[in-house]
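The complex appears here without one of its protein chains, the remainder shown in place.
In this document, chain identifiers A and B correspond to the written order of the chains, with residue numbering beginning at 1 in each.
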Amino acid sequence: MIDFVVLVLLTIITASTPLVFAAIGEIVVEKAGVLNLGVEGMMIVGAIGAFAVAVTTGDATLAILAGALSGLVLAFIFGFLTLYLLSNQVATGLALTLFGIGFSALLGNGFVGQTYGGLPHLDIPILSDLPIVGQLIFGQDILVYLSVVSAIGVTWFLGRTRWGLAVRAVGENHDAAHSIGFSVALIRMGAVLFGGAMAGLGGAYLSLAHTPLWVENMTAGRGWIALALVVFASWKPWRAFFGAYLFGGITIIQLHAQGFGLDVPSQILSMLPYLATIVVLVLISRDDSRLRLSAPACLGRSFHASG
Amino acid sequence: MTDTPRLELIGITKAYPGVVANNNVSLRVMPGEIHALLGENGAGKSTLVKFIYGVQKADSGILKWEGEVTDIPNPNVARKLGVGMVFQHFSLFDAMTVEENISLGIAPELAKSGLTQRIIDISTQYGLPLEPDRYVHTLSVGERQRIEVVRCLLQDPQLLIMDEPTSVLTPQEVEVLFRTLRQLAADGVSILYISHKLQEIKDLCHTATIMRMGEVVADCNPAEETPRSMAEMMMGGNLTPPERTGKAVPGEPQLIVKALNVASSHSHGTDLKDIDFQVRAGEVLGIAGIAGNGQQELMDVLSGEVLVSDPESIIIDGNPVGASGPNQRRSVGMTFVPEERLGHGAVPQMSLWENAFLSGATRMNLLNNGFMRIKQSEEYAATIVEEFRVKTPGIANVAESLSGGNLQKFIIGREILQKPGIIIALQPTWGVDAGSAAAIRQSLIDLAANGAAVLVISQDLEELFEIADRLSVICEGRLSPGRNTEEVNVEEIGLLMGGISSEPITEVAAHAD
Partner (left out) sequence: MLIRLEPRAEASRAMVYQSPLIAVVLTLIAGMIMFRIMGTDPLQAVHAFFIEPISTLDGVAELLVKATPLILIGVGLSLGFQANIWNIGAEGQLTLGAIFGGVVALAFFDVESVFLLPAMLIAGIIGGMLWAAVPAFLKARYNTNEILTSLMLVYVSFLLLSFLITGPLRDPDGFNFPESRLFHDSAVLPIILEGTRLHIGFLVALLFAVLAWLMIVKHIIGFQIKVIGMAPAAASFAGFKEKKLIWLTLLISGGAAGLAGAIEVSGPIGQVIPVVSPGYGFTAIIVAFLGRLNPVGVILAGILMALTYLGGDSAQITMNLPNAVTGVFQGMLLFFLLASDVLIRYRIRLGALRVREVTPRQEGVT
């Protein structure tokens, strides 16, 4: 029984990690006042980018970097269009997702059916031999550790550093930030690129560790769930982290439900994460005034400095 | 004092598409001098100071700092030179604390440890009390301005630019600010003081540069001028105060507001508390107050954009309408002019005839079974343009292509031509050139003379004294009892605007009864 619980918990970590990356990245983007709805697109391109490099070179580190870079390149397109050509952020984000899905399918055409051995586990000596917690906490792969570090790091960055303050400032009031001398477009571009790299890492985790192979559309809406998590978390990284684990849990429990002899068709159970997302969004947006207080005031608005 | 000007501008020119904001502007500011930059809305003052502060680039011209030709590409460079600026629209972040706001707006070296103490030191030294840990959205407008001033002072400025600093202050707060500015000037700081308020400039400034339509039209010593003479230079013509064609005897109340309590729907807004007043046919009621004291909330509730549960709390011409939307209120005789022209009173990207239809559909009968009567709407728009002398190539032009004054004349005309029983206008001449402002005020007076009730909510005291028969003051969501304009003076209204304790007010009010 204990073994089974450990197994479930391990799979929950696996299901949650991609969401952690994508949601934490998007928090930084939205804190800077930019709404990038292209998370799904950046994730899927990250997934194929990482998988292609993993299969071709066999080098896990290179593969992870490739995943981050793929997401970042896509994010750059988004940033250039919305920040410099001032295109509508909602439309551009949708375009990014549509493009990402098509582009990843094209890239992945030659990789269908190939397999990859999965990310090596970084066992921490001694600790990883502990019963139960050993494998759970000290025997994970690098990306799981990195996801935890990113949640802590982003909390620190946004709350404690001058540049974090600047990111919040351009998201709060871009006109004021401009008039006291910050480059709104540059700071936002930085945030967008970071968000892209994080979404790419989330995608990389999917194709390298979660299910180490390439399937078209394999993100299956996780990018959108990450967007919902950002709202759910009221733009706070640590809340997004726990939110991601909550969702990971729902996904996994649904997988194991049939194991417990629950007689519900698998398709109906598979709807759970999506329905849960809707329920969570409703719960969080019911309290309109609180949402408005925590949302960055300039979220989704374009900025152009005249002159 | 040395002879080297601290700041000298030579031939600054800046054009935007369709308008020259600055044309060959030159001026010099000496150390320790309080130098006024005077001009109407749209004269190009703000553009000029944004250039000095590095927020905007100029197309041509030279800037000399302490006699040296200098380029100021961004505000960081400006701050390093010793230029500080207090913006008209504050550059503050509501969701952050006072200290975070200050640390963002100063050089990184200064933002290190010990900032809290230095904020407290500076603010006590200049009589500008501030609490570094407070969130900005909990502060009053006057307190917010202090943040901006303290932020500048922390950097030891050589030149302080103040862009219309008093438009958000009570007369009493203005006095405090002036004391600080004089103290700074005595310490050798140059101050570039932007305003269109003539008496202030006469009281405070050593020299003045007067701008009109992007050009410098005069340099003068305010002490030797009268407000009237400066006004004529600023406007380039003679002033004509609005005419009153005999006083109509106030008739039946057109609008009765009783015991109105409304929680603000804006984040960081002001709740309305126990609002009670009426406006009678043939009179102009003015409501004065500093920005953010509930004017927007009052306008929202009166226009029906925000509804209240008790219909009886707002009565238009005998009809209880508290729970009815804008169009039901229009149909019983109310029309309104919102503060924001572009985006609220008019749709920027829509043509004038579509904007005429926007609020005119109900009272001008512009709908036919749900379909728009396009021809009639066009005729209506053309009538507005003609009768209110709106300068535009045609009614197919979009609203955003009009200048502020012309668009405001169009909106006022649109509401007046609907022959309202009562009209409500919020800041009807805000940011409008003097010519248009005079026309708008005259048309409101005329409307009252013809028997309509007029309610004007404005921050411009001069405007209210000019056109209102009675005055009330809104402060922190409460409305003072109305007083006849002849029986009150600016100081009394100023005290009410500052929310001075309610006892003397009731005493004064009791006197008036």
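The definition used in the following text is that a residue touches a chain if its C-beta (ideal position, glycine included) is under 8 Å from a C-beta of that chain, and two chains touch if they have at least 3 such contacts.
On a predicted model such as this, the values are computed, not experimentally measured, just so you know.
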- In the complete assembly, which of A:A23, A:A95 or A:A177 touches the absent chain? A:A95
- Touch assignment to the omitted chain, from B:S123, B:T166, B:S190 or B:S303, lands on B:S303
- Tell me which residue among B:V176, B:A382, B:V398 or B:V490 touches the hidden chain in the full complex. B:V398
- chain A residues touching the omitted chain (full complex): 37, 77, 81, 85-88, 90-92, 94-96, 98-103, 105-106, 108-109, 216, 220-221, 224-225, 227-228, 231, 265, 267-268, 270-271, 274-275, 277-278, 281-282, 285-286, 288, 291, 304, 306
- Write the list of chain B residues that the hidden chain touches. 13, 15-21, 23, 40-47, 57, 59-60, 213-214, 303-305, 325-328, 330, 336, 338, 340, 342-350, 354, 357-359, 361-362, 367, 370-372, 374, 397-398, 400-401, 403-405, 433, 435
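In this text, only the chains that are shown with their structure count from here on.
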- Note on the structure: Note: in the complex, chain A contacts chain B through residues 162, 165-166, 168-169, 172-173, 175-182, 289, 292-293, 297, 305-307
- Item | List of chain B residues in touch with chain A within their complex | 14, 16, 50, 53-57, 74-76, 78-79, 87, 89-96, 100, 103-105, 108, 111, 267
